[in-house]
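Reviewing the structure listed below.
The complex appears here minus one protein chain, its other protein chains still in place.
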Amino acid sequence: MFTISDVSIDTDLLTKELINSRAGAFVCFEGRVRNHNDGEEVTSLEYEVYEELALKEALRIVEEAKEKFSVLELAGVHRQGHLVIGDIAVWIGVIAEHRGSAFDACRYMIDEIKHRLPIWKKEHYINKEPKWVQCSEHHGT
Amino acid sequence: MFTISDVSIDTDLLTKELINSRAGAFVCFEGRVRNHNDGEEVTSLEYEVYEELALKEALRIVEEAKEKFSVLELAGVHRQGHLVIGDIAVWIGVIAEHRGSAFDACRYMIDEIKHRLPIWKKEHYINKEPKWVQCSEHHGT
Amino acid sequence: MEKPKVLNIHYYAMLREKAGKREEDIESFAATPLELYKDLAGEYGFPSDSRSIRVSINEEFQSMDTALCSGDCVIFIPPVAGG
Partner (left out) sequence: MEKPKVLNIHYYAMLREKAGKREEDIESFAATPLELYKDLAGEYGFPSDSRSIRVSINEEFQSMDTALCSGDCVIFIPPVAGG
């Protein structure tokens, strides 16, 4: 399950929906808007998403993670729109019987999502023109 | 920060206390009581903790994780007492500027906690006498 | 004589800003997305180095050398930065 959201991510609800009684391990990742990047003071971020393809690619990543790792379920959400410091930009949750595969699958998901989903990020700064940043120059959260 | 708790773990509150505006990445692990272990149907778990030493050892692990990985802050809670299926037995949260070190530190914390803290677990089953389980025979969440 | 293809093009992020629009239908003789990108880069001032640009045709990632057909929906994907 993967969605693109225009509104704040409700991690509590997502977690409750994911958990089941076979799950011994729950691992989650939250990527949040930081107040700085590459030495610049960041004030906000704009995420633009090519939604149809992003969702297709995200579901492929979910299927890959299920094949590679022994997990019970995975879920994820990515925000679009204008976010401020502290907002959650991306959330990934994984449940598994054992913790090793939960950690591995969660990390795989976020790594692939950051590199493969057609999502773009424009950083707004205090004393500089806003700029579209890339995965490679942005060193990643 | 590490605590031993007699009551349900409020992950929302713990997360809020941990997050700050420098944090780009938040990784958390929850270990939950599963409905089965080693082929047996589990009904509940009792955790017994030698609290003074468990807290000392947990703080050592926190310091080790801070030395080994580039993280901003770590926190954890372990339950004691009688837990039922789905209850959170242990929660670890880590914030960092970048996700790699957040994942690494979270995993280090839970691995060390499971092996080093003086905490014991008695499993109750549907059709069998309860049993104190060990890290080695319990394959770990 | 060859007829031009009708292509539906959507723009995102920096390409949207440079093109000054989200979408347009154009007529083009470009045989591939690579040729099309070069035409559009000339028109709108997109980055001239196309090596970091990927393309989606009809909502699937495709090679920049795929043959374009009339009616295709083409979306160029500049370097991404999710998360």
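For clarity, chains are labelled A, B and C in written order, and residue numbers in each chain start from 1.
Assume contacts are C-beta pairs under 8 Å (C-beta built on N, C-alpha and C of every residue); 3 or more make two chains touch, one makes a residue touch a chain.
Predicted model, so just to flag it, every value in this text is computed and none were measured.
Undergrad: In the full assembly, spell out which visible chains the left-out chain is touching.
TA: Its contacts among the visible chains are B.
Undergrad: Touching residues of chain B against the unshown chain: what are they?
TA: 31, 47-48, 50, 52-53, 56-57, 78, 89-90, 110, 113-122, 132-136, 138, 140-141
Everything that follows uses one rule, which is that only the chains that are shown with their structure count from here on.
Undergrad: Which chain's C-alpha centroid is most distant from that of chain B?
TA: C
Undergrad: In angstrom, rounded to a whole number, how far apart do the mean CA points of chain B and chain C lie?
TA: Taking the mean C-alpha position of each chain, the two centres sit 50 Å apart.
Undergrad: CA centre of chain A versus CA centre of chain C: separation in Å?
TA: 27
Undergrad: Could you list the positions in chain A whose residues touch two or more of the other chains?
TA: In chain A, 31, 110, 140-141 touch at least two other chains.
Undergrad: Indicate the residues of chain C shared as contacts by at least two other chains.
TA: Within chain C, no residue contacts more than one other chain.
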